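See structure below.
Only a single protein chain was left out; the remaining protein chains are all shown in position.
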Amino acid sequence: MLPEKITREMFDKLVSLAALELDEEESEYLRTELNHQLAAVKELSEIQLDEDVQPSLHGIECQGNPPRKDEWQPFPDPDAILALAPEREGRYFVVPEIAQPGQEGQ
Amino acid sequence: MMTQYEIVVGLETHIQLNTETKIFCSCKADSWGAEPNTNICPVCSGLPGVLPVLNAEAVQKAALLAAAMHAEINPVSYFDRKNYFYPDLPKGYQITQFDEPIGKGGYLDVHMPDGSTRRVHIHKLHLEEDAGKTKIEAGRRLVDFNRCGVPLVEMVTEPELHSGEEAAQYLTELRQLLRWIGVSEADMERGHLRCDANVSIREAGSTVLNTKTEIKNMNSIESIRQAITLEAQRQIAAVEAGERVESYTLDWDADTGTLRKMRSKETEADYRYFREPDLLPVKLSEEEIARIESSLPELPYARKMRFIAEYQLSAYDADILTSERSLADYFEETVRLSSAAPKTVSNWMMNDLLRLMNDLGKSASELRLRPAELAEIIDLVESGKISPATGKALLRKVEESGRKPSEIVTAEGLGLIGDEDALRSQIAAVLSESPSEVANFKAGKESLLGWFVGQVMRRTGGKADPKRTRELLLEILRK
Partner (left out) sequence: MNTTSLSAFEIARRVRAGELSPMQVLEEHLAQIAAVDGIPGQLDPPAMDAREEQKVHAFIQVTADLARKQAEQIQAKLARGEDPGPLAGVPVSIKDIFCVQCTTTTAGSRILYNFRLPYTATTVARLEQAGALILGKTNLDEFTYGSSSESSAFQPHPNNPWNTQHVTGGSSGGSAAAVAAHETPLSLGTDTGGSIRQPAAFCGVVGLKPTYGRTSRYGLIAFGSSLDCPGPMARNVSDAALMLQVLAGADPKDSTSSIQPVPDYLAALAEGVRGLRIGISPDYDHIAYPDTETGEMGIQAIQPEMNQAVREVAQVLASLGAEIVENVPMPNARHGIPTYFVISRVEAASNLHRFDGVKYGYRTQKPVQDLSELYRVTRAEGFGLQPKLRILMGMYVSAAAHSAHYYQKALRVRSLIRADFERAFDPTGPYRLDALLTPTTPTTAFRRKEVLRDTVLMQYSDQMTVGANHAGIPAISIPAGLDPQGLPIGVQFFGNDFREDLILQVAYAYEQATQQAPWRQEVPQALRATEVK
């Protein structure tokens, strides 16, 4: 069985879901590479696993600190975060309006 | 024949936990009144490189709520990432619990005014972080991250509610429960308790689930009642007119009392859930779960029924006195400290204390007038040491001054005159000023007794013990 191939149409949909935009050359290159990578992971689906093989989240089982105490420790400089904004107005971050197809009003 | 329709409603509620800090960082949970983007840190504003650290108290409160909802507390639950792009979501994913939430199953019994009970099941209770807020100004969107990372519990009910009325009652009882167990302020106007409703209709007797619409932005219980009722009516009218109900989201406008179509919900978004690798599983030991479950207080309905049985209160009084846990505690503590009958304590609270609380805008737990003081006032009245009117006035004086009732009585000379010599001299003065009334009385017009009592009361500024005064008057006049 040959691995699944991502068609141009599927690829374009994926690009849009990923909030990306690609030019023609990038599209062709990345789709080819994506298909090669999917071919490389094909063998995963062929591995037979016993029922009792559990998913592993970190490899080892982490022994970390217990959850923290509910104590207020304000970040000393929230303005430094706001200062990183590419666009702001007063104390707000600013983005263009969201287009909502099918929305009535506004 | 007209088709009978049944309305089918499921509610999705978001409950803001009243922890001191946010769920994954040490910013304050509550930003009420704060300037935009002041209550933020690198974690909740989604800066790169930083990591979430779980607030233990959020877990405790969610588990307590799960216990109160009769849900099973999961000994191991997990956080997952829900991935989507939106400007109020600074990381581009929300940390939530997807398939192994902290609470599984559970229900709330909703008690309808007609005496019936409806058991509403929830299928999942999970912890998650809130998103920020955006507002539109001059065609652009302004973003405030203060609310990002506020701990929420999401509970989704099965479609087991059948009217706007029932949905409103569910929310009323849920709100009462949340405050009762102390996990949320549950103030709908402030967004501590948020609710979306899924509404559909079906022929009565059917069990199918038809296409539903989702109503958002209802921020009061009255809105929920109205919006669901209106939407059900709209759907029935549409079906009657031979149209199909389409799946979309509706926005409730409380000012105009109307629903506005937001967007069609054609395809479910794919959130690509996966385990949050930055957090460890949330583990609660058997002992911890047992401790949480045993820390659950007696719940409102059980307490109400006990008040009726144990204290012989009317259902109406019991209902009001159990509307809030602090009020019910106040009542029981006063009963314990006072020698008066529970019904007497209930009357004082229902008639006078609630008015005082209402006037001052305070809850029972915020009063300076504690149960010990109320019990003292009731006992002073009951033992005839002060008049009922003085007792009522004392409530406010104690609340305002914070002094003991007996102190105020002494200092202001509010005690009733029960001393026989004092009363006798006051009576003598009244009788000597009213020779014609005395004559009439002696001539057989005994109904004048009340008038004499009134005169004594007037002379003493209401402090004469009315019972003793009456006895002495009769003794003197009949001599």
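When the chains are written out, they are named A and B in that same order, and each has its own residue count from 1.
Following the convention adopted for this analysis, a contact is a pair of C-beta atoms (placed from the backbone, for glycine too) under 8 Å apart; a residue touches a chain by one contact, two chains touch by 3 or more.
Treat the numbers as computed from the prediction; the structure is a model and nothing was measured.
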Touching partners, among the displayed chains, of the absent chain: A, B
Contact set of chain A toward the excluded chain (per top definition): 2-3, 6, 11, 14-22, 26, 29-30, 33-45, 47, 49, 53-60, 62-65, 68, 77, 80-81, 84-87, 93, 95-99
Residues in chain B touching the chain absent from view: 42, 45-54, 81, 83, 85, 87, 90-93, 141, 143, 270-274, 277-280
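Convention: only the chains that are shown with their structure count from here on.
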Inter-chain centre distance, chain A versus chain B - centres from mean C-alpha coordinates, in Å: 41
Complex contacts: residues of chain B adjacent to chain A: 19-21, 26-28, 35-42, 45, 47, 53-59, 85, 87, 136-137, 139-145, 260-264, 270, 275, 277, 280, 282
Chain A - residues contacting chain B, complex: 17, 19, 57-58, 62, 64, 66-75, 78, 81-82, 84, 89-98, 100-106
